[in-house]
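See structure below.
Rest of the complex left out; these chains stay put.
Chain IDs A, B and C follow the sequence of writing; residue 1 opens each chain.
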Amino acid sequence: MSLNTFGHLFRVTTWGESHGPAIGCTVDGCPPGIALTEADIQPWLDKRKPGQNKFTTQRKEPDEVRILSGVFEGRTTGTSIQLMIENTDQRSKDYGDIAAAFRPGHADITYHQKYGHRDYRGGGRSSARETAARVAAGGVARAALSALVPGLQVTGYMVQMGARGIDRARVDLGTLADNPFWCPDPVAAEDWATYLDELRLSHNSVGAVIEVIAIGVPAGLGAPLYGKLDSDLASAMMSINAVKGVEIGDGMAAAALTGVDNADEIRMGPDGPEFLSNHAGGILGGISTGQPVVCRFAVKPTSSILTPRRTINQQGEDIDLITKGRHDPCVGIRAVPVGEAMMVCVLLDHLLMDRAQTGGQRGLIG
Amino acid sequence: MSLNTFGHLFRVTTWGESHGPAIGCTVDGCPPGIALTEADIQPWLDKRKPGQNKFTTQRKEPDEVRILSGVFEGRTTGTSIQLMIENTDQRSKDYGDIAAAFRPGHADITYHQKYGHRDYRGGGRSSARETAARVAAGGVARAALSALVPGLQVTGYMVQMGARGIDRARVDLGTLADNPFWCPDPVAAEDWATYLDELRLSHNSVGAVIEVIAIGVPAGLGAPLYGKLDSDLASAMMSINAVKGVEIGDGMAAAALTGVDNADEIRMGPDGPEFLSNHAGGILGGISTGQPVVCRFAVKPTSSILTPRRTINQQGEDIDLITKGRHDPCVGIRAVPVGEAMMVCVLLDHLLMDRAQTGGQRGLIG
Amino acid sequence: MSLNTFGHLFRVTTWGESHGPAIGCTVDGCPPGIALTEADIQPWLDKRKPGQNKFTTQRKEPDEVRILSGVFEGRTTGTSIQLMIENTDQRSKDYGDIAAAFRPGHADITYHQKYGHRDYRGGGRSSARETAARVAAGGVARAALSALVPGLQVTGYMVQMGARGIDRARVDLGTLADNPFWCPDPVAAEDWATYLDELRLSHNSVGAVIEVIAIGVPAGLGAPLYGKLDSDLASAMMSINAVKGVEIGDGMAAAALTGVDNADEIRMGPDGPEFLSNHAGGILGGISTGQPVVCRFAVKPTSSILTPRRTINQQGEDIDLITKGRHDPCVGIRAVPVGEAMMVCVLLDHLLMDRAQTGGQRGLIG
């Protein structure tokens, strides 16, 4: 089966291939009356857009979004919103030699095995180009969230490139735009620039870890047991191309903690409960605590590299394959706005779900 | 909202609280004609059952499952299967003192904030007792999978306790039942026994990492883009109590790899494609490759410990809280059969979804 | 596929066969904090219960409901509510002779063809006994609705038995309980009593039309385009055993109207818009208008009759079959509380859905 929709109530259905005429998505379930124009969405697409510096693919895609439905006189009507982005720089010739070959690390072989017939141009439907549609949908979700929960802020950044992590002591989220990696540690950013240059020139690529943090999330969001906030975040992030792991709060490192150390102790503050630490990443029992929601995901290295790798083709012949084209040496960079988009969509979805069941009422403390 | 159902076509809806009269689940969408009795399900519940050794809670729950519907004369009818497990050892008195207090690391505070009214006895709905229903559902899924894909095997085991990992060179899955931890490394198992004894006596607990592997999964399972096999596994595993991270294949470590190293190269074998490594964990583009599907998840340390922790109560007062009762010092142990159950449910679900869209046909190679 | 769940946010999953140990349902998504005990549900089950007069089956089923989860100290917790009704009067011997025969008008043949293996006792899963679970779920929905929309009232009644309709001029909903048919026209009720007695004695049965009306439904409920209020009502009513047609407002008769006559004209009243007629049955564009929501459905005659009918058995032999047992000569009678239950479930579901998207805000007029 294919399943191109995510979300329970705020639902996004994406469509399109990397080398077809256009890609886009239908956003359904958005609250009505939200101020929305293309200008609210475009900046997020621009953040993801290729060709902005030497560390991302040199393809030229203006990625201009058009709103085709669901918005009237600058405000959402509550009906389905169609967002379309035309593909302008398709260059099919770049991809002709992989029509019947299976690039290692790509979905070529599995799409072939499952469907028997696939659009092989640039990965077709399995291309990371699809994530532009997610980012567009995220723009809609941001507009709605900023109307419904004014203080909520979602920010993504890279915390590790290859084996090189940031130093948390140097983190300054205000510096994210100062380097091409959305890196919050200026020292690490410089190191990464050198490192990635070397990798690129040696026809190699590398993975990364992205962190997305949401501040100002109200307590009470999450639909236990199978629509837990962390469960839905895990699903959302893992659905992004190349992602191989997802963590909430301390993530995999939580395994190494003892119960005494892991307990996020609580004290009563002037405005309600205050947690003395946030190992949990802002989620307990699948429901937000009011602390920052912290999610990380690992992106594997770009599989499209100029170094030849062994593989087979559709005829079952052993071949060696170089993946030409204009590829990101570290797809993690452009995964940052995608991770942010998935976070805002999940949060809005859960805000609506919670409003449905509880009407937004909250259990009192004190 | 609450959302107590998981699965697209093979759907499991769970119900029940730890100290109510019973817990259970409805399994819908199971193929008809599958041989099934309580005896097919009970062994998996026994594997999860508490009180089997000193490292798991000493509560006594026979956890006997009854099939109330959907099975006639020993075979499934294709209609909804109701599985019920009565709660026999409820001992509400153990929990009386936490009626209005919020145990750190538990869902007490978030359930209170979201719903305003909760069954506080033993965690109520948020208790890990709910996972017994998942394991029962997993028993149904195993029966169906063994009829539909005879060679498929799903095995879970613990690969890390606290900071202490196994040595992959010593792994022998045949030894899993020889130690109380489902540990595949006999040397590590001995070390863990000593370590966990110390932790238990010092009123502490510890986290763990569980790996679940599925062998014999046909190529072609997965519903891109938002029902990817890895995406659904991530959601399923993250929905288990205390899980904070999920990995597929190399997981978070994929970030540290280069593209040259990460490529799972392919050669043509006598029976089809053969991958020379499995960094991908058996999934490319959200679709199974035919290689073993490898999933890991981290479980945080048991939050219920006898060491006092700072917290607040419903009246907003600062208190220090010891969580009495009979708790697992490492809940990761009993999470092993739960992880297996989620894996088999997800695989069966995707097998049915794939059959719906493709009829089970596969693209040919060679 | 089997699909034993209905509802978008207020979701009901039913299970059980007519001659298994029990039947029941899981109600998920109910708002928290709603006062609920078995006593709130039982009256609706009693209304549907067989054996109350000579016009319904003489099976004796006390139909006592038990709440197994989701309610704590008399109020809903927002988690999944399990309702179980034990089957006490199973008398399997009555049904032994139909184990391999296909009763005309029943689902025996289609369940056999689809699933290959079925519980033939009393229809098993296809038995109208399943509707008891719907009525129990309806009891929960009524409790929630009465808390959320105090003035809302849902009433069902029979408006036609066989070809004999009521006289709308004589309708008095206050008399529904005065006759065994939930007939609002006392004169028709007397006529039907005589008619049904004759049918029963001649080993025959007859169909009926049920009307369910909801008063006090707020304007704005309905999720166009594919979760329209009327669309969901149509699906809900058509899913009831033996239903062959569903109408909203004027229903099939709307075809015979002209546009001039069909227009429900509007005038401004002191409390908002007032419609001068209600051909639309309270729904425009799939959204409630604030007028009474009017839904009708036709129930075919009971297929289980003592008059022999021609059919075949599983061996493919032509046979003549009498369906012994204790059957309702007009199942429409007991369909009345079932239709009410479906209406209340659909209305609550849409109330929650609307609250999710709009927060309950309404466009102003005047």
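Keep in mind that, in the parts below, a contact is a pair of C-beta atoms (placed from the backbone, for glycine too) under 8 Å apart; a residue touches a chain by one contact, two chains touch by 3 or more.
Since the structure is predicted, the reported quantities are computational estimates derived from the model, not experimental observations.
Participant: Hey, this file places 3 copies; any idea how many the whole complex holds?
Facilitator: Every protein chain is the same sequence, and the full complex holds 4 of them.
Following the convention adopted for this analysis, only the chains that are shown with their structure count from here on.
Participant: Using CA atom means as chain centres, which chain is nearest the centre of all the protein shown?
Facilitator: B
Participant: Go ahead and note the Å separation of the Cα centroids belonging to subunit A and subunit C.
Facilitator: Measuring from centre to centre gives 45 Å for this pair.
Participant: Roughly how far is subunit A from subunit B, going centre to centre by Cα mean, in whole Å?
Facilitator: Centre-to-centre distance between subunit A and subunit B: 26 Å.
Participant: Measuring from the mean C-alpha position of subunit B to the mean C-alpha position of subunit C, what distance in angstrom results?
Facilitator: 39
Participant: Got the subunit C residues that touch at least 2 other chains?
Facilitator: In subunit C, residues 9, 29, 32, 78-79 touch at least two other chains, as defined above.
Participant: For subunit B, which residues count as touching subunit C in their complex?
Facilitator: 1-5, 9, 11, 13-17, 20-24, 26, 28-29, 32-33, 66, 68-70, 72-73, 75-82, 111, 114-119, 124-125
Participant: Mind listing the subunit A positions that touch subunit C in their complex?
Facilitator: Contacts found on subunit A: 9, 29-32, 78-79, 224, 352-353, 355-360.
Participant: Contact residues on subunit B for subunit A in the complex?
Facilitator: Result: residues 1-6, 8, 14, 102, 104-107, 109-117, 125-126, 130, 160-163, 199, 204-209, 219-228, 230-239, 241, 244-268, 273, 276, 279-281, 283-290, 298-305, 307, 309-312, 314-318, 332, 353-354, 356-358, 361-366 of subunit B touch subunit A.
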